[in-house]
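What follows is a short report on a single structure.
Just one protein chain is left out here, and the rest sit where they should.
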Amino acid sequence: MTWTLEEVAKHNTASSCWVIIKNQVYDVSEFLSEHPGGTSIILKYAGRDATLAYEPIHPKDALEKNLPSSKHLGPVDSFSASVLKAEKENRQKTKDELRVEEALNQRPPLHRILSLVDMENVARHVLSHKALSYYSSAADDEITMDENARAFSRFFFNARVMRPVSKINVSTTILGYQSSIPLFVSGAALAKLGHPLGEANITRGAAKSKIIQMVSSNASLSYEEIAKAASPSQTLFFQLYKHQDDAIAEKRVRDVEKLGYKAIWLTVDAIVPGNRERDIKSPWVLEEQDGPPKYYTEGEGSADQTNIFGTAGALIVNDDRDMTWERTIPWLRSVTKLPIVIKGIQCVEDAVLAAQAGVNGILISNHGGRQLEYSMPPLEILYRLRRQHPEVFEKMEVYIDGGVRRGTDILKALCLGAKAVGMGRPFLYAQSAYGEIGVIKIVDILKRELSTAMALLGASDITQLTPDMVERVDWQPIQRSKL
Amino acid sequence: MTWTLEEVAKHNTASSCWVIIKNQVYDVSEFLSEHPGGTSIILKYAGRDATLAYEPIHPKDALEKNLPSSKHLGPVDSFSASVLKAEKENRQKTKDELRVEEALNQRPPLHRILSLVDMENVARHVLSHKALSYYSSAADDEITMDENARAFSRFFFNARVMRPVSKINVSTTILGYQSSIPLFVSGAALAKLGHPLGEANITRGAAKSKIIQMVSSNASLSYEEIAKAASPSQTLFFQLYKHQDDAIAEKRVRDVEKLGYKAIWLTVDAIVPGNRERDIKSPWVLEEQDGPPKYYTEGEGSADQTNIFGTAGALIVNDDRDMTWERTIPWLRSVTKLPIVIKGIQCVEDAVLAAQAGVNGILISNHGGRQLEYSMPPLEILYRLRRQHPEVFEKMEVYIDGGVRRGTDILKALCLGAKAVGMGRPFLYAQSAYGEIGVIKIVDILKRELSTAMALLGASDITQLTPDMVERVDWQPIQRSKL
Amino acid sequence: MTWTLEEVAKHNTASSCWVIIKNQVYDVSEFLSEHPGGTSIILKYAGRDATLAYEPIHPKDALEKNLPSSKHLGPVDSFSASVLKAEKENRQKTKDELRVEEALNQRPPLHRILSLVDMENVARHVLSHKALSYYSSAADDEITMDENARAFSRFFFNARVMRPVSKINVSTTILGYQSSIPLFVSGAALAKLGHPLGEANITRGAAKSKIIQMVSSNASLSYEEIAKAASPSQTLFFQLYKHQDDAIAEKRVRDVEKLGYKAIWLTVDAIVPGNRERDIKSPWVLEEQDGPPKYYTEGEGSADQTNIFGTAGALIVNDDRDMTWERTIPWLRSVTKLPIVIKGIQCVEDAVLAAQAGVNGILISNHGGRQLEYSMPPLEILYRLRRQHPEVFEKMEVYIDGGVRRGTDILKALCLGAKAVGMGRPFLYAQSAYGEIGVIKIVDILKRELSTAMALLGASDITQLTPDMVERVDWQPIQRSKL
Partner (left out) sequence: MTWTLEEVAKHNTASSCWVIIKNQVYDVSEFLSEHPGGTSIILKYAGRDATLAYEPIHPKDALEKNLPSSKHLGPVDSFSASVLKAEKENRQKTKDELRVEEALNQRPPLHRILSLVDMENVARHVLSHKALSYYSSAADDEITMDENARAFSRFFFNARVMRPVSKINVSTTILGYQSSIPLFVSGAALAKLGHPLGEANITRGAAKSKIIQMVSSNASLSYEEIAKAASPSQTLFFQLYKHQDDAIAEKRVRDVEKLGYKAIWLTVDAIVPGNRERDIKSPWVLEEQDGPPKYYTEGEGSADQTNIFGTAGALIVNDDRDMTWERTIPWLRSVTKLPIVIKGIQCVEDAVLAAQAGVNGILISNHGGRQLEYSMPPLEILYRLRRQHPEVFEKMEVYIDGGVRRGTDILKALCLGAKAVGMGRPFLYAQSAYGEIGVIKIVDILKRELSTAMALLGASDITQLTPDMVERVDWQPIQRSKL
């Protein structure tokens, strides 16, 4: 059975809401209230083709997974398909799309990218406004995001001289798996917003760079697709957003274990959506670029017509908000033999509890400043943990992410006891700017920077790094980026 | 008996000064020297209609209350009334009025207001220069006002994870009265400057938001009018500026008790008018917008022709400047059974004295930075009080106001022991921008922000908040507002 | 005997150098090398009329005092006098003079000056470039000058409430002499650069404001002229720059004692000229305003053709650079019965030595940041002195100057133990902007500000001020001035 556009167009209300995705018709009426991204964004396309909005933020199989097959009504007829195709081809590009096209043509040659800031600069030009808003946004006034980075600027080196450094080795292991540099990809969602190939760029770049990728439950490619993109010997970790239904969560864990993922990183810092105003406001900015401004009309109530969760916040509406040390860790151990890392430790006390709970590692992280505004910067927590509870570093591996942009940043974290550091946004920016080779490029840059800094610090090997090599200063240094 | 404009016009001197307010003629010759706002502002309208200047800053019954009935000379005649009406209608609008009209038409849709800063941005556009100057001004160089807010930026969270937060409860009580959020309206005067309905917007919005309003003695609506605007079950507190004459003060307290106000908040931080230069200079700015600039002429003396008290400072000229713990608290207890809160505690020592004096609560406040420049920020005092005298929090309720703009601000104060926080300016801005629904909107925003932050901090209920959940950092974080 | 311009013009070399000042001819050939302002500035006028350059920076009797009468050659003839007069009248004004004329016409009405910053703003417009450069300049990069002021911003008040403050008394004594406010005029030179009446404006304003003036040895009016301008009961102090020749110094001290000066303030912080680049560069800026720019020509050596001492630095070339506690204080005691104050103490240790030396007071001062760059800010020294050596305050009076601009600044210094504070530049700015009433105006402003701040701090009298009322905070507050 096929459908005409006219028939579909009749189902343009909340009570009967059909949409077309890649020439297939779906009845999403009952799904509306469950849609993580909110009702209104779907209703905007009720009775119409929603492909353009759907594609960049959903894995291919998202609809199939979430909708009973009875709601999959079948394709549009061939005439309708040709109409949709013509519409798509004739669609007038938005100002933002035209800007992006031009920016893509004017990217600098890759060899002129010297630093992660250079890379981010390119990305900021070529990203759509929506993608940049989603990637770059953080909670509230974006203070924590910036403070994560600023924390690094308060740590100076006590560099040692007259030590042999002709051969520098920056490789290490993470949970026993080899990494060419103490750096991994922190789970970062919706890579397709920035590049049509999405997370696969990162996976393939990581393979070539011999680093490990932690894959988000909420990636715009499914974890099956990403596993498929990986090379045979490549190590992948899985970032678990635990579903409130233990059975569903268990299935997901068993799935990824079967797919060859090597560790479960349980996310605990994103229990509710963060307040990311830049992201929430993004659609309005675009709307006004191409149309007249919207004004308040008397009588408009205070009721919220705003998707307050932003682009992706709602992905977590069904997550477990009642996890505890007592219940959740034993449960997770019971369903998998994989190593467990807690992602999102934000204070010394919880680091100690995690060690007591017997997990294999913790990632000190505040989700890149995207969740709780004024969460303590990870580097500061690492510093306190090292001073107050050095024994914790013996019991499990400790990682941090948030604000890492330079080889010296990595080096400081290592001196203070981190086994490795994660980065999220930089990989999204790199793949958005140049695809897979962008990813390779920034790892190359960081390897060079880290090697240089280690040699100048007087260490030829990561094992030679010690806490006394860094000193937290009592003034606020300049923080400069050439952004 | 009625009056012609010609007759009124003869009384245009300090010795015989008549003015017309809403077509009524008043002889204010003897009142001139008692006018809280100073003599010169009245003389400007001697022999003329003063309605436009009078209305936005006086409660309806202000003249009746302050002037003996013999000075109420009766109405102008009907021809004069029609002349005044025509004049009013034909009056050329000032540049500022025209600007405000346009700004009102260009307010963004209410659902696009995501934060209190967004709301303030709208208010700053739609407020008259005079109103904005009065609302936004603070003492001297406005450093204390800004430092009140900056203090919050020095406190970071030690967020806890793996705690059940699926159900967040942000409600609390203040002096035993329910509040849907640990937030109340701090007494803020002259709401009619910003919106024709004035304080009633706040009262009605508070009712719908289920929060408590502390009503200023100096509101532009009288406390009777505000009580009338309230819903039956709504809780109102009264902010008392104590008259130097105990009998007058007693009458006022008994009045408000009868009107149903539920507590007396005795103001002690505004014993003399603060030096608010932005407010004082406001009339000159307006004058020069519509006319030629004024220059110095040789011979002008140094004698002051300036209303150094600004828009409202003079409201307090008859207040009691000799209050003491020994005399004033017992007196107040003797005239009312209502709970007593001291508003304006500015150091740890006085907080201890207040507890010893047996009051029911203190509001640590420096009047929003409008009074003593370089008064210690309330949050800093709260922090010191918590560390040095934790027992104080057992004896009475402690509140703070000044600089609160985000849910995380409220949360920090609660962690440090505050029972609730007050806000003043944000309510004035909200009602100026959108009236009553503006008020509701900002409470909604703060409820959402507070709930989110509590969940991410690992607390499902206000009682779970503890001082170790915040840490005062030793660097100066970025302070950013998107204003 | 009279002279023609032609005859004078022949003496236009260093070996025979004549100049005309107010139609009188002087042979300054032998004086050239002694001229405090350097040789080159005189040679510029050799054989010519120098009146315009001479007048604003020299007391009337300067030439008579410094030149033997034989070198006073007598007047020009009447024809020459008329030529000079015509030249003066026809002289084309410089761009800077034209700018100043316009600025003088556009000064705001005096009653609109609300703060010392407002006053300085006027002065900065009406001052000639040369005068502003001299007044506003400070050592090297002018960091100490700014840090003097910034120091005040680090001290916050612990304000007390519920204290009787209906009557505020801000008067005090300095060395036993009445002052209407704990404020005095710090010695400030060359007031004639800013206003034709020069220091007399300050003297007369001080009389009316009932404050005490400390008169500089280097004023552009002589100390006799200033004594003459004073009212009978007015208190004047004398700021002594001690000549290296004790006899000359003794004569000066005895002179001022006879003239009725009430104390000797011995200057010890200006033993050599400070490096004030803004002042030194001022002539070049003016030169290029009215003419073509100057460029380097190959062959120009490194030999210095620059008056590296600036406008007034050279005034001190003959001062005593070998003063010691052992020698100088006993000598000064031996030549005068007047109280002795050391002006220019810059550390705690020297404050203690001064107390041991038995002087009557010290002025903690770094000469307004005009001498040693990175000299510790006076308020910081006062704070340390109060904590480390409270006994010093019992033995002598302690004053500070540098950076005082607000009533709260004065109040902070008083809380920390200062008997009074001095101000220099603000008086120069005030008299430049409005003459004598400008001086009165700023004292009025400070009285009002101080009274207000004291009431809000909970003190009705200066004796109630205590160190615990201020607290040095550990963060860097905003420092804002509306300049």
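Order of writing sets the labels: A, B and C. Residues in every chain begin at 1.
By definition in this document, a residue touches a chain if its C-beta (ideal position, glycine included) is under 8 Å from a C-beta of that chain, and two chains touch if they have at least 3 such contacts.
The structure displayed is predicted, hence computed values, not measured ones.
Among the chains on display, the ones the left-out chain touches in the entire complex are A, C. Considering the full assembly, A:163 is the residue among A:163, A:228 or A:294 that touches the omitted chain. Among C:7, C:55 or C:146, only C:146 touches the chain left out of the display. Checked against the full complex, the candidates A:10, A:65 or A:448 give a single residue touching the omitted chain, namely A:448.
Annotation: of C:229, C:342, C:355 or C:382, C:342 touches the absent chain (contact as defined above).
For chain A, the residues in touch with the chain missing from this view are 105-112, 114-115, 153, 155-166, 406, 408, 412, 434, 437, 440-441, 444, 448-449, 451-453, 455-457, 468, 471, 473-482. Chain C meets the missing chain through residues 140-143, 146-147, 150, 154, 268-269, 271-275, 277, 280-281, 284, 293-297, 300-306, 308, 321-325, 328, 342, 344-350, 353, 366, 371-377, 380, 474, 476.
Please note the rule applied: only the chains that are shown with their structure count from here on.
The set of chains touching chain B and also touching chain C is empty. The angle of the rotation superposing chain A on chain B, based on CA atoms and rounded to the nearest 5, is 90 degrees.
Centre-to-centre separation between chain A and chain C, using Cα means, comes to 63 Å. For chain C, the set of residues that touch two or more other chains is empty.
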